[in-house]
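Here the structure comes first, spelled out in structure tokens, and everything after it is commentary.
Left out: one protein chain. Kept in place: all the others.
Right, chain A next:
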Amino acid sequence: MTMIFGVPLAVFMGQLMLGLINGAFYALLSLGLAVIFGLLKIINFAHGAQYMLGAFAALLGLQYLGLNYWLALLLVPLVVGGLGMVIERTILRRIAHLDHLYGLLLTYGLALIFEGALINFFGVSGASYPVPEALQGGLNLGFMFLPTYRGWVLVAALVICLATWFIIERTRLGAYLRAGTENPALMQAFGVNVPQLITLTYGFGVALAAFAGVLAAPLYPVSPTMGSSLLIVVFAVVVIGGMGSILGAILTGLGMGLVEGLTKVYYPEAANTVIFLVMILVLMLRPAGLFGKEA
């Protein structure tokens, strides 16, 4: 059997694959956080809860409405993103002129409300969401066995990440977003409806989280607390990557997933802490983050 540094190749590749899948979720979530932070300057603490709402909406949709996975993948981000837009319009906008810490506190409060409400009705044990029929089974890649659904998650997350990057960096709407991030007052003086742009941006960031939630539903137990534990790691990823860059958020997310996967192979005890160690190192050497712009 082929060995890599004393570890069988199949085990090594398997852990790397798991790491990459986790990394795909980190990438999707930190991307949404970066997009929201860019324009709203709010650290969206509700992001984990919105990811969880995505997974829950898919589960409840299946149980009560017979909504299949593919429709959920399309509709749930729209619905949860729409909820995000309502939150922006009715609540976040009122505190936009205050210190950004208020936004952090407010979104944290919202996260607690969403979690608490769902725990009240469904408990914390969680339920499982079936892998859609078309994505059951797996592929033998020769050096490892790849469950089809995991391969799909990786592809779908990468496609959405790259599409988001393309929209922001290469289109006119993206140019509005980048310019609005720099100087919203001047954008208004050019005739751009900045408040509307802010609402749409928040909705889009939330929709990304919900999309990640639907993708995650067949992989992890769907429970009200599934987002909060993930979000802590995602914040560490954001700190490592720096808030400034869209591509940075994507690459850091994937990279940290891999780092976590590798650690699981060679020193499993540290797998849960390695990202925080990287974060400390990055903060010491490059406080603005790997891809962040130095202030």
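Note that in this section a residue touches a chain if its C-beta (ideal position, glycine included) is under 8 Å from a C-beta of that chain, and two chains touch if they have at least 3 such contacts; residues count from 1.
By our rule, contacts and distances are computed from a predicted model.
Per the UniProt record, the chain missing from the shown structure is "ABC transporter ATP-binding protein", taken from the list "Thiosulfate oxidation carrier protein SoxY", "Na(+)-translocating NADH-quinone reductase subunit C", "Sarcosine oxidase subunit beta family protein" or "ABC transporter ATP-binding protein". Touching the chain that is not shown, out of A:Q63, A:N193 or A:T273: A:N193 (per the contact rule at the top). The hidden chain makes contact, of the residues A:L65, A:I113, A:L173 or A:I232, with A:L173. Although one chain is not displayed, chain A still touches it through residues 172-173, 175-176, 178-179, 181-183, 185-186, 188-194, 196.
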